[in-house]
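One chain of protein is taken out of this complex; the other chains stay put.
Naming follows writing order (A, B and C), and every chain is counted from residue 1.
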Amino acid sequence: MTPPPQGLTHQPATSQPRQQFGSDNYAGVCPQALDAINRAATGSTPAYGDDAWTRLAAKAVTDLFDAPQARVFFVFNGTAANALVLATLCPPYCSIIASEIAHVDTSERGATEFFSGGAKLVTPPTGDGKVTPASITQAMRRTRDFEASTPAVVSITQPTENGLLYTIDEIRAIANTCHDNGLRLHMDGARFANAVAALECTPAAMTWQSGVDALTFGGTKNGMAMGDAVVFFTPQLAQGFAERAKQGGQLASKMRFLSAPWLSMVQSGAWLANARHANAAAAAFAQAIAGIDTVELAWPVQSNGVFVLMPEHVANTLRAQGWRFYTVFGSVYRFMFAWDACMDSVAALAADLRASAQG
Amino acid sequence: MTPPPQGLTHQPATSQPRQQFGSDNYAGVCPQALDAINRAATGSTPAYGDDAWTRLAAKAVTDLFDAPQARVFFVFNGTAANALVLATLCPPYCSIIASEIAHVDTSERGATEFFSGGAKLVTPPTGDGKVTPASITQAMRRTRDFEASTPAVVSITQPTENGLLYTIDEIRAIANTCHDNGLRLHMDGARFANAVAALECTPAAMTWQSGVDALTFGGTKNGMAMGDAVVFFTPQLAQGFAERAKQGGQLASKMRFLSAPWLSMVQSGAWLANARHANAAAAAFAQAIAGIDTVELAWPVQSNGVFVLMPEHVANTLRAQGWRFYTVFGSVYRFMFAWDACMDSVAALAADLRASAQG
Amino acid sequence: MTPPPQGLTHQPATSQPRQQFGSDNYAGVCPQALDAINRAATGSTPAYGDDAWTRLAAKAVTDLFDAPQARVFFVFNGTAANALVLATLCPPYCSIIASEIAHVDTSERGATEFFSGGAKLVTPPTGDGKVTPASITQAMRRTRDFEASTPAVVSITQPTENGLLYTIDEIRAIANTCHDNGLRLHMDGARFANAVAALECTPAAMTWQSGVDALTFGGTKNGMAMGDAVVFFTPQLAQGFAERAKQGGQLASKMRFLSAPWLSMVQSGAWLANARHANAAAAAFAQAIAGIDTVELAWPVQSNGVFVLMPEHVANTLRAQGWRFYTVFGSVYRFMFAWDACMDSVAALAADLRASAQG
Partner (left out) sequence: MTPPPQGLTHQPATSQPRQQFGSDNYAGVCPQALDAINRAATGSTPAYGDDAWTRLAAKAVTDLFDAPQARVFFVFNGTAANALVLATLCPPYCSIIASEIAHVDTSERGATEFFSGGAKLVTPPTGDGKVTPASITQAMRRTRDFEASTPAVVSITQPTENGLLYTIDEIRAIANTCHDNGLRLHMDGARFANAVAALECTPAAMTWQSGVDALTFGGTKNGMAMGDAVVFFTPQLAQGFAERAKQGGQLASKMRFLSAPWLSMVQSGAWLANARHANAAAAAFAQAIAGIDTVELAWPVQSNGVFVLMPEHVANTLRAQGWRFYTVFGSVYRFMFAWDACMDSVAALAADLRASAQG
């Protein structure tokens, strides 16, 4: 929050000259979510979630999962959702097994350690970023002593941080390993909708029917302004979550501005349509850069991200042209596509990439 | 988040039948803040605050305070703002002196203890809820041993939780006591705008010019959907705040939806106009219930809340009529007025109260 | 830990010229505890409590309480014992009700807040330092909102920090109030033996038979070098304690040096004999200063501490004569008597006090 750069007008333009694919957080608010905010904006409504919007939104989510007994909470963002779930499921003296590229480990600045009061993340190497039953078993073996933080939870990201999907069978196998060992299974679904869209399964099939105990259901990346949902499929596991959320600064006083967009997104089907569009944009981009010498995909494109291996000079050229994207490591670069991905911009980016690589 | 009550339509009505005064959080979003959300909704913008809206909003706030060196942060709510500031200013093995009715002690479910990692709130009795130099000195005397959590910060709420105002002179006297004793001074300004409106002073006069080190500047109660600002007037005191906010789940990915409304509210002057209107509604209500036997004000009305001493049967009757308000304790009841207070509703409430008390 | 004062010999003298009564921590190790250390000093023994001394010591403690099902743990000191018990019984988002002079609140520098990860201490005024059913009920009323840290535990100190005793009936009444309200009852028995000696009851009567759920059983003040015990009378409440102790740096690798003295103290009866002697010394001192004008007892002498109201000049004179004691507040001064109290020194102190007050 440094002083504004020179030359900025006093009000930022409402549209940027060029769409960017650095993050699916660059996108704005989709019409359905925006409409809900506008409709909730007036009138007098009880605070802290004791309102009709919030009750209906929670009901819409449990309906979506065909899980009437599930407990649903709305918090401000995904880091808080993940950290609060993990703190609820994992005592401070235990540990959470996750992939070595899990967002909870690499990108939340110790939120899990902080919210849990000392729980440890154990991240066995996985190869492709997907936790396996074998990697869980291996991590358990290394931490079975009383001296170590015994695992209590496994956290998987669906889709993973590098854009891969767990199949339903893979989730079920992980859940079985968890439950055989007394562990709970958390799914970080910051892009959950993208996974549902890609696997063409029901939300239930991908979660509680496969053994997932608790889900972070991402709303922000799905097209809202902010606000992620937490779903506990076994209600007693939610014990203490509401209190932790309050203590952790995650109980919105005007809760309806988190919940009304959820109601709208779920009821309208925008949650799934947005994800389908984003996935399609990623597929289109991958298609458009296929067959370029020196450029290849780091991983198959299975959701809304494309991870590209390309020479550093290509990346530099693209950046000099004004494109924004992340360097994951070495010469692997990430392009993320959101609900608002403009196919012309996708094509323009692909064309620039091709030109630079072949130039 | 229990199942919705019977008879609710599938979409809540956008306006409630009757305006309520239980909390200034019952109100919706004012037009200026809503307009900003709508204008920020489209286009591609870098995430996590690295955007023009956020830069301009931070600049607008430092301009408002005539404090170019100040550091400004936007977080999701007031509990987080308070707890993160106090955790930044107070080591885990020290304490914070506050009033015994301070929101940070009574209504944030241990957020300060949690975010700080163990700091203690020390709440000497104050009589009217206002911290005094003498109450600080007394609290310091009780905790000067190495065995005790030595005070490091004083936190005052302006206006207080019972609607009273510290005068500029009172703030300066408290700040002097703080600084003479090596303490920092935090102001919880959840309703800061109401205090500025009431005292008709500049934001600077009420804060850094009087010795306040850090401010929680409330946006939600002032008419936004969510989002409070934190202002450190001495930049080096902000050391670690951004990192704590990230770790604490308070860094919005689509930050512009917190910051754009701030920009709009400050630039348009709505922040102050909203507060003036709310204060005026409170004054009108107090005026309208004056002179009723058995009903009196628990404290003078100095901002946007009215605290009424009235017989329990009067409260019960009002509630039976559908009015919502808080019982503070015993037979003291709280009525809060927001930016959207409808003078007709205020008058209707007053009339019902008068009728019930005199009936 | 500043550099040593001038003139100190390179090895401190093993006995100080004058016995002091500032704290019962000034005393050394009693012969029974010392003998146990010497006997445990040789030989090869498994670490971390997996040894015969520790098993026998735990058994001796459960025998002493006639509570075979109880779980016993040995930790390094009383602050850790209290904080770990309270963290085990109280979630981070709840609170603990204690007296406003409770050691856990005034003298452990936020250990409870720290170990629990954010639990709050609620300390209703009690008059004489003894929690009452009414003070519990009052504290619960103030914190019943979701916004507040709901009470989960009551902690009482037996004897209290000002030397008073709860009767068995008082403990039972408190326990009933706790259990009627879903609260657990913790007893901080830093001087538990002194209470048993004074009330001439069984350890069982004062604890689980009266409804105490968990006890901190003080060893250090009772004549050991260090090491307090924790006793959970309901074994399932101990869930997580061992793990918290390990994580909290309270699992002694050479555990036998904590446990062997406990075994010796309990089996020999020294635990009770030491306490009786200390109590008798306090009574003798109180007796010896009775009837002096301007000097009176602040509270009745019921255990091993004497709290004296006396003119400041008398305190100053005594200190000038080399006596060490604590100023509690105002002109109330504390004299503590330990297992090793020398009756000649007690008499000398009383004589100096009398002379100074009457001089």
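As a convention for this text, contacts are C-beta pairs under 8 Å (C-beta built on N, C-alpha and C of every residue); 3 or more make two chains touch, one makes a residue touch a chain.
None of these values were measured; they are calculated from a predicted model.
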(request) Pick out which of C:Asn25, C:Thr167, C:Gln239 or C:Asn316 touches the chain that's been left out of the picture. (result) C:Asn25
(request) May I ask you to list the residues on subunit B that touch the chain which is not drawn? (result) 48, 91-94, 117-118, 146-147, 149-150, 240, 242-244, 246-247
(message) Using the document's contact rule, name the residues of subunit C that touch the chain not shown here.
(response) 1-5, 8, 10-16, 18-20, 22-23, 25-29, 34, 37-49, 51-56, 58-59, 71-73, 75-80, 83-84, 108-111, 114-115, 220-221, 225-226, 243, 246-254, 257-258, 263, 267, 324, 340
(message) Residue by residue, what part of subunit A touches the chain that was omitted?
(response) 92-93, 95, 106-111, 113-114, 117-121, 142, 145-149, 329
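Note that in this section only the chains that are shown with their structure count from here on.
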(message) I'd like the Å distance between the centres of subunit A and subunit C, where a centre is the mean of that chain's Cα atoms.
(response) 50
(message) For subunit B versus subunit C, what separation do you get between their C-alpha means, in angstrom?
(response) 42
(message) Nearest whole angstrom, what separates the Cα centre of subunit A from the Cα centre of subunit B?
(response) 32
(request) Check each residue of subunit C and list the ones that touch at least two other chains. (result) 92-94, 117-118, 146-147, 149
